[in-house]
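Note that this complex is displayed minus one protein chain, with the remaining chains in position.
As written, the chains take the letters A, B and C, and residue 1 is the first residue of each chain.
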Amino acid sequence: MQRILNNPDNIVDEMLEGFVNCHGDIVKRVITNDDNPRGVVAAKDAPIAGKVGIVTGGGSGHKPAFVGYVGKNMCDAAAVGEIFSSPTATAFLDAFRAANGGKGVACLYGNYSGDNMNVKMAIKMAKREGIEVKTVVANDDVCSAPKDQREKRRGVAGEIFMWKCGAAKAAKGGNLDEVIAAAQKAIDNTRSVGIGLTPCTLPAVGHPNFEIKEGTMEVGIGHHGEPGVEVCPIENAANMAKRMVDLVVNDYPFTSGDEVAVLVSGLGATPVMELYVLFNEIAKILDCRGIKVYRSYVGNYFTSLEMMGATLSVMKLDDELKELLDLEAYSMGFKQL
Amino acid sequence: MQRILNNPDNIVDEMLEGFVNCHGDIVKRVITNDDNPRGVVAAKDAPIAGKVGIVTGGGSGHKPAFVGYVGKNMCDAAAVGEIFSSPTATAFLDAFRAANGGKGVACLYGNYSGDNMNVKMAIKMAKREGIEVKTVVANDDVCSAPKDQREKRRGVAGEIFMWKCGAAKAAKGGNLDEVIAAAQKAIDNTRSVGIGLTPCTLPAVGHPNFEIKEGTMEVGIGHHGEPGVEVCPIENAANMAKRMVDLVVNDYPFTSGDEVAVLVSGLGATPVMELYVLFNEIAKILDCRGIKVYRSYVGNYFTSLEMMGATLSVMKLDDELKELLDLEAYSMGFKQL
Amino acid sequence: MSSIKNLNGRDILLSMVHAIQENKQYLGDVDGLIGDGDHGMNMNKGFTLYEQQLGDKETSLSDGLFDLGTVLMNKIGGSMGPIYGTIFMEMSDASLDADEITLPLFKNMMEAALEGLYGIIDARPGDKTLVDTLYPAVESLKASVETGKDFVQALEDMKAAAEKGKDSTKDMVAKYGRSSRLGERSRGVLDAGATSCCVILKAMADGMIHQLKN
Partner (left out) sequence: MSSIKNLNGRDILLSMVHAIQENKQYLGDVDGLIGDGDHGMNMNKGFTLYEQQLGDKETSLSDGLFDLGTVLMNKIGGSMGPIYGTIFMEMSDASLDADEITLPLFKNMMEAALEGLYGIIDARPGDKTLVDTLYPAVESLKASVETGKDFVQALEDMKAAAEKGKDSTKDMVAKYGRSSRLGERSRGVLDAGATSCCVILKAMADGMIHQLKN
């Protein structure tokens, strides 16, 4: 394993220490609780009194997700789990506390069974403390369940649109229901798909987690290497783009005349140069289909350790979502003027 | 090769098309010349009349370098070469033209023989057009030559400090000599070192460019896999940090009481999580040595395709460099409020 | 003997801890085939943290199960934190006031665990989760109580039922958890949670049998 590590069991805590040290202008660590000595990552001046708090959280290994989306006009706090594993209920509770400015908390997270259970338990505990929490559960990953079982779909890179829009709504003074509605609309309007090219290795495990044969690619792969819907010979960028666009556009469906935001994220080890090549093909196909790209984002926005491959997320915009997307934001993983 | 490509020979042009399409709020493509149909990447409102133009350029495959550092209060234009290969003289000339606001151009680039020759030829051609160009040649890579032959050292991730400070000086109204002096001071005050953990594969070549045996690491490796000064068994993050700090700190030398900026960049495929683990160790060692970290940057700032590994760059600060570093900036690869 | 002193929980709990530690790699490998490979690590971390917290103190089985459940719930996160946390805390609750753990009480504890689990997950037998180990184990205990079986024999039967239940997951298609989206591709491999549950139940039974025989 060619990795930069001390004891693999401490990687998350050491990462956090470095992260908070590096980004002291954006975030702080809040530790209030012996049961969660790791604490949570909160925006520098969270909680903001009178603002709806935005909380997220999830397993580690997805940098910038999740702590990289804590910051100004973004999430107020994030709970941090072990690599690829949901944070504890206590951690989510601590995040609610750190984000709560008295107007309730919107917990915007991805649809994984562990996260669902821990968030559910945390909400129960928060209730006892008088913190009102409502949730939006991201389920943008098209290939993870059929369309008539959308409630089973995983949340992937489209979560970034959910955070961006939900957080912007809160920053603009929206109340809890309005924030939840905006975040829900964002994710309901978003579809994502991933193509995996290589597996990844959990540092504490020491060998690849699953296999993708050289010369093949896995369409619909999840952010933890959850198998996709098809393994096929690797294709060129143009054909990968076509597959991705087809899956995403036909599912929503997006149609001619729609205005959309596009996010192409690398899964970790694919050179960013190649993400632009892929985006270039995607943009051409969307253009052909009459779908107008209002804003686009290309980079390593939501990764899976050192997997190679990429995800495409497309969000249909309306005037409200445009305004929310346009708001400036400043977090480690998402900075926009 | 598990990569996202069409024809590998077109990867740079396709990347550029995607890049400029994606970042239309920051950059534009300027094509003025049949000899350089690729054109150059220029800041959206370059050239700015009355401002010294900042130009850089280099081979591709180092994203965000070089085009990712074109933007507001950063470089005004960048010449784009093939993967790991200097841009042509014509491309540098086009970049000078695109950046020239009538007050001369500072060409801030890295010390590689190809870049040196092409910049030299481009400057000759620019002179005929009445464009005054001065250069700063980055040579921050400690392991690439002994200290008494600093003029032979390569430029690596420390170039980002050179661009940041040179560009800030220009943005604040400095004249060409002042801009050159600031950029020169930045790079003279900067030392870098890289540790390589895996090789990289040029898409058009199709197999790894060099070898780093599993279980070993290469200390002092260059951004194109130029061999380093030592190959040794892979170490834990704490020991890697110690080696890197020793090489960098002892060379300048940085001493107790110094204030510095620190940049830890991944080489491409190392998970960003691990960069924070490494930074965490580096910060501890610097602290022990009495060296104060004024600002720090961690991420994939200067990569080598899909190499694994990381670089450390440290810049000694004075009041001027602090002020220049602090100025807000907005480019794809460097955004700071 | 036909019952266990609740106070003598330490050895039973350590038997469970050591079984998880020994199977860390194996559980990770099983999870790696259709999940994300971290199951061994997660379980090992939680159980080892509990071992450290216990130190060389004595504990009743009820208190120990409560502490173990709390550690899992608070420290390991994932799905396993709430799932095993619930299981052990329910078992603790059901035995809190007892001095002696008899077969009928143990059956009640296990029934409470299953019911508690059903309260937080949607999976039921046949869905390729740890329920496929836990459910037949509970059924086996219920049958043993009804037929008036000896405690040791009941535990041996429970072990066999758990093992058989775990093995049955091999031919199932996952409906919940990370591997559920694999569909048919999840067939042919054991479920990680069912495997760890079997490891735990067998170690718990072995710890209890040891005391019943001595």
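Worth a mention:
Keep in mind that, in the parts below, contacts are C-beta pairs under 8 Å (C-beta built on N, C-alpha and C of every residue); 3 or more make two chains touch, one makes a residue touch a chain.
What you see is a predicted model, and the numbers here were worked out from it, not measured in a lab.
Just so you know, the chain we are not showing touches B across the whole complex. The chain not shown here is touched by just one of B:13, B:226, B:281 or B:306, and that residue is B:226. In the complete assembly, the contact with the undisplayed chain comes from B:205, out of B:31, B:205, B:288 or B:337. Looking at B:154, B:169, B:185 or B:335, the residue that reaches the missing chain in the full complex is B:154.
Only one of B:35, B:177 or B:328 touches the chain withheld from this view, namely B:35. Of B:19, B:69 or B:112, it is B:112 that touches the chain left out of the display. Remark: the residues of chain B touching the chain excluded from display are 9, 35-36, 59, 81-91, 112-114, 117-118, 120-121, 143-145, 152, 154, 202, 204-205, 209-210, 222, 224-227.
Methods note: only the chains that are shown with their structure count from here on.
Taking the mean of C-alpha positions as each chain's centre, the chain lying farthest from the centre of chain C is B. Of all chains displayed, A has the C-alpha centre closest to the centre of the whole protein C-alpha set.
Between the Cα centres of chain A and chain B there is a gap of 29 Å. Separation between the centroids of chain B and chain C, computed from CA atoms only, is 55 Å.
Counting partner chains per residue, chain B has no residue touching two or more of them.
Residues of chain C in contact with two or more other chains: none.
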